[in-house]
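The other protein chains are all here in position, but one chain of the complex has been omitted.
Labels run A, B, C and D following the written order; every chain starts at residue 1.
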Amino acid sequence: MDIPLMDAEPIWISLKLAGVTVVILLVLGTPIAWWLAQTRSHYRVVIESLVALPLVLPPTVLGFYLLIILGPHGWVGGPVKALTGSTLSFSFLGLVLASTLYSLPFVVQPLHSAFESIGKVPMETAQSLGASRLDAFFSVITPLARRGYLTAIVLGFAHTLGEFGVVLMVGGNIPGKTKVISIEIYDRVEVLEYTQAHILSAGLLIFSFLILVIVYSINRKLPMQVT
Amino acid sequence: MDIPLMDAEPIWISLKLAGVTVVILLVLGTPIAWWLAQTRSHYRVVIESLVALPLVLPPTVLGFYLLIILGPHGWVGGPVKALTGSTLSFSFLGLVLASTLYSLPFVVQPLHSAFESIGKVPMETAQSLGASRLDAFFSVITPLARRGYLTAIVLGFAHTLGEFGVVLMVGGNIPGKTKVISIEIYDRVEVLEYTQAHILSAGLLIFSFLILVIVYSINRKLPMQVT
Amino acid sequence: MDLLEAKFKIDYPGFNLDVEMRIPSKGVSVVFGPSGSGKTTLLRCLSGLEKPSLGYLKIDGHVWQDEESFIPVQDRKIGLVFQESRLFPHLNIKKNLLYGYQRTFPDERKLQFDEVAQVLNLENLLQRRPEKLSGGERQRVAIGRALLTSPKLLLMDEPLASLDMQLKTEIIPFIKKIEKEFNTPIVYVTHSMNEVLQLVDTMVILKAGKVENIGPVQEVFSDVRLREAIGDEQLGAVLETLVTEHDESFGLTKLDFMGQVLHVPRQHIPVGHSLRVHIHSKDVILSTLSPAGATSVLNVLRAKVKKVGELKPKGYSVDIELDAGRPILATITRKSLSKLNLQPGQPIYAHIKAIKMMHELEGL
Amino acid sequence: MDLLEAKFKIDYPGFNLDVEMRIPSKGVSVVFGPSGSGKTTLLRCLSGLEKPSLGYLKIDGHVWQDEESFIPVQDRKIGLVFQESRLFPHLNIKKNLLYGYQRTFPDERKLQFDEVAQVLNLENLLQRRPEKLSGGERQRVAIGRALLTSPKLLLMDEPLASLDMQLKTEIIPFIKKIEKEFNTPIVYVTHSMNEVLQLVDTMVILKAGKVENIGPVQEVFSDVRLREAIGDEQLGAVLETLVTEHDESFGLTKLDFMGQVLHVPRQHIPVGHSLRVHIHSKDVILSTLSPAGATSVLNVLRAKVKKVGELKPKGYSVDIELDAGRPILATITRKSLSKLNLQPGQPIYAHIKAIKMMHELEGL
Partner (left out) sequence: TPQIVWSGEAYIAVASNFLNPLKEIAEHFKQDTGNRVVLISGSTGKLYAQAKHGAPFDILLAADSKRPVLLEREGVGVIGTRFTYAVGNLVLWGLGEVHGEQSLAKLSEGKLAIANPKTAPYGRAAQQTLEQLGHWNKLQPNLVRGENIAQTLQFVATENAKLGFVAKSQLTDPRFKLKGNSWEVPADMHEPIFQQAILLKPGLNNFCAKQFLKYMNGSAAKNIIRNYGYHLIEE
């Protein structure tokens, strides 16, 4: 059995992609989820539904549409190319955009339900103590929604790590640039290099498992929840 | 433009698959999530991490491993074959099993955080009023976790609908049996039948959107949440 | 047999409950004590919600809990009113009220929904959600919900704390009625002296997780050692009396206390009913002389000196324990003490300057 | 200028708040009324948490809210103690207490952490989480948290409801001190007559969402129309008196009430301090004769008859409004009434059988 001499690049790109995507998703998902939990607007239901939609399409198909949109003649890619000279498709940035869109529901949904179960009392209380809404959000709501954030991060990160349909399509599987670990494993299976695929899969699983155990252990140490 | 004369079967199979999977996931995920939210066992962290793992592997790769496990000589498929004479792979049942495994985190995670945010007070109160733990679970905990169930159902359903990597691998794309709508759309894109792919995608999106709007509207009508 | 025996030991960081008590398993027992003394924790132990490291509970000869056995909460047939109302947010008021009722066997149901809703003044709120109720309304729903389980043992944690006088005077008789009619023992936590005097038969005084005193309310209120626990103001005597006559012209009601007569302002209580009166020790004046006509407006009781308290270096006053068939505590000035030269056993007249509170004990 | 003017209109299904009030923006104003009468809702309006369809609020000449403008909660510099404690579950007690403190400009901080923690007896709990506190402990943290924001207006919703006597007698003077020292007006909701008498300057009586009466506490307690709202038992008089002398031998304290003398049991209050006494109308006996020596133990006040109440068909008693410089209400029997033949303006002697409650108004 020959141990595959893998270069670490796909792993690194995957982690970078998942990390960046999760950060963006948290930044983006938080206000969306908060708005959904707060608003009484009739649009709420519409936005709520739209957020879940990316999930419904097969990843490759979603990737295909993203490819069109982000490509040099697409709605988004066109203007970007005109402005910056470079296209979004087949770039790391494009991958990030695509992953963000695709993993959006995994972040917005848990946050939304966390915010909803917090209710309006903590916000009221914080405001009555002189905290602005923004201040109260970060000092009270966010910590109370910790469990929701944990779910959001785990689902968002793991899903971005594992996803490859969208990434393959939009990123183009370019080594050192958009080739992520999931594609790497996929490719190995595809060309019948099962041993390498097994090793890579096992590595990814063990690595992810360890990270998750650490994350959950830390979470467990921090108490919360009250009557 | 030729309207594709689609037979409705893949749509029907997809819906059936997503529906059955979600039901199984709820039945399975509820006790897991409840246990996770209640236990003080040290294994909690391990189980919590394991539940999220299926997400990390690329769907096709997961499908490949499932194919091995569910196959006639696999850990699961072997005994099943010995008992029933039929294999799990390439059957609807196999698809259900695979989807269940793959979508498990989408159900367990939201339920877990919902149960955790409910805390122990409602259970205590219900018990003090003479309800057994099981009774209390269904009459108090479940309704209070409604938002978590909604998230679980939406994520679980939509993801099963959109997923095709695992499904393709385990199901073998047999028309009328394991050919689902996501594969159908994927195929169309692959063979450049873009018009049909667009129509199918649009149909799936609109249909899902309508379902989601209905689900969320109903959810909105039912009030809840208190100080 | 009519006995509730309990022993619980719980160790929290910073607080230890270590309670051993035997109280009658009938009537109302009040658990009294400062904030943080362990009242709620004790109630939780009794209910079975808390599983203490060391616990024993036996009621009327039945063991509910010991080293080997433990009847779980839901099978104890208790009614528990929590300090916070703890309504189910997803159920409307009616469904909240009926939650326990529906889980009680029909032949064990003693109270009916309509009666409870009416007494607690909840009739107009039945379709509302808990979030849309006021604090007091929520508390009333919680009371009703617990009562409707027709419990064998009723545990109430400051149930009337946020209710107004009017409601209290409506609800207290109802609680008493439940206790009497259905023979339901009640363990009741309150800080309100008012509620104590109206309801209580037995007092359990907690302090820092330990039982400081247990006894019938009549004895506890004349126990100088409980000065701090009960509150300086409240000590004196709690006397059970009988209404014997109403004097319309003077607007007075005559009470019989173990053969002696007490006058109080006209009470709207039928003759023959019993009335509990509360006398503060500072309102008792001692005299060796029998009352002269001039002071006939005041109430005078014949008693014996039981014990003369110690003089505190700087205090103005000294406690005298009397025995008038029931114990009475009098607080008099040093000057009076030196004049009277009191000796244990000596007969004495206790002039009651004011009767502070009166509470009917039996129904209208 | 020292005025709080408010007007709020809120329509809930089944309940309408329609309040218009002008009260002094200094001292303690109590909002009093039965459960569900809208007290909490009114406080929420004052705080800005509720944005009523029609709202107006002006304090000391500054408009906080009208049709056009609305100062949001966080900028109102109010301290709000909710009916439930509402602690932040993710913060320990110390951080809960400091939450508002840290959001107050250092030069606006009037109270220091240590003092508040000490008075509220929270020093041993600072590192604990709210879930590990008793009900009363939580309530105290909530009070401390609000106080530490050094508010310009303090709104308190039954803050002492679940505290024991001992703690109440420690905390109430502290609240009074804050009001006096920092000139912080307080709007205070309570059902406790005790707290009312100890704290209150102005009473706002709510009933079914409307203001039934507003006035200084001395007037409100002798207003027959408020019989139901305040409670039958409580009506009579609240008199502001001055401690003039202690009579050690009789164990009495002499009080001056507008030139007349009252005797109460020895109070540990220095001469010159003021004392608020509460007299129940049923403890007032009327007589056209000046007191004879024999009854000198009783307190007697010279007064004038202001108004004779109506005889209820079945009632035993009738209310007489007196003017003794301050209004006093007496409840006498029909028989006495027919004997006395009272006429408005007629001079009369009010014998006070018992002074129910006494509360020091100025510091030890």
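As a working rule, contacts are C-beta pairs under 8 Å (C-beta built on N, C-alpha and C of every residue); 3 or more make two chains touch, one makes a residue touch a chain.
The structure displayed is predicted, hence computed values, not measured ones.
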Using the whole complex, pick out the displayed chains that touch the missing one. A, B
Of the residues A:V27, A:I174 or A:I214, which one touches the chain left out of the display? A:I174
Selected from A:V46, A:I68 or A:V213 as touching the chain missing from the view: A:I68
Contact with the hidden chain only, please: which chain A residues? 60, 64, 67-68, 71-74, 77, 85-87, 89-91, 168-169, 172-175, 187, 189-193
Please identify, in ascending order, the residues of chain B that touch the omitted chain? 60, 64, 67-68, 70-73, 87, 89-90, 168-169, 172-174, 183, 186-187, 189-192
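Basically, only the chains that are shown with their structure count from here on.
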Chain A and chain B have mean C-alpha positions lying a whole-number Å distance apart equal to 19
In whole angstrom, how far does the Cα centroid of chain B sit from the Cα centroid of chain C? 57
Between the Cα centroids of chain C and chain D the separation in whole angstrom comes to 26
Note: chain C residues in touch with at least two other chains are 84
Chain A touches at least 2 other chains through residues 121, 225-227
What topology does the chain contact graph adopt: line, ring, star, complete, or other? ring
Between which chains does touch occur? A-B, A-D, B-C, C-D
Mind pulling up the chain C residues that touch chain B in the complex? 47, 49, 72-74, 77-78, 80, 82, 86-90, 99-100, 103-104, 129-131, 145-146, 149
Chain D-touching residues of chain A, taken from the complex the two chains share: 121-122, 124-133, 135-136, 139-140, 143-144, 146, 223-227
Inside the complex, what are the residues of chain D that reach chain C? 12, 14, 33-36, 39-41, 83-84, 124-125, 128, 132-137, 140, 157-158, 161-167, 191, 193, 228, 231, 233-234, 248-251, 265-266, 268, 282-283, 293-295, 297-298, 316-317, 332-336, 353-354, 356
